[in-house]
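Every protein chain of the complex appears in place save one, which is left out.
Up next, subunit A:
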Amino acid sequence: MELADRAVGFLLTFTSLSIFTYYTFWVIILPFVDSDNFIHNYFLPQEYAILIPVCAGVVLLSLLCIFIGFVLLKSKKKTA
């Protein structure tokens, strides 16, 4: 039982650390590297560095609003 917990925890830490290092590289280090270096093949073009977090944030906010709307409608149906 605790092994499953440990595995999930390890997966979460690994995901978060990898996302952090990838994003740091993308945003901060890559603009200082020459544009014909081989490392640029591993990273998407820089516009996506802004697009992906903004899209994810918008999706998260909309899901939150939908959930709140659901809960409000359900509670209204119960009292009415």
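We adopt the following convention: contacts are C-beta pairs under 8 Å (C-beta built on N, C-alpha and C of every residue); 3 or more make two chains touch, one makes a residue touch a chain; residues count from 1.
The working rule: contacts and distances are computed from a predicted model.
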Per UniProt record, name of the chain withheld from view ["BRISC and BRCA1-A complex member 2", "Dolichol-phosphate mannosyltransferase subunit 3", "AP-3 complex subunit beta" or "Protein YIPF"]: "Dolichol-phosphate mannosyltransferase subunit 3"
Only one of A:Leu17, A:Val58 or A:Val71 touches the unshown chain, namely A:Leu17
Mind listing the subunit A residues that contact the chain we can't see here? 1-2, 5-6, 8-17, 19-20, 23-24, 27-28, 31, 49-50, 53-54, 57
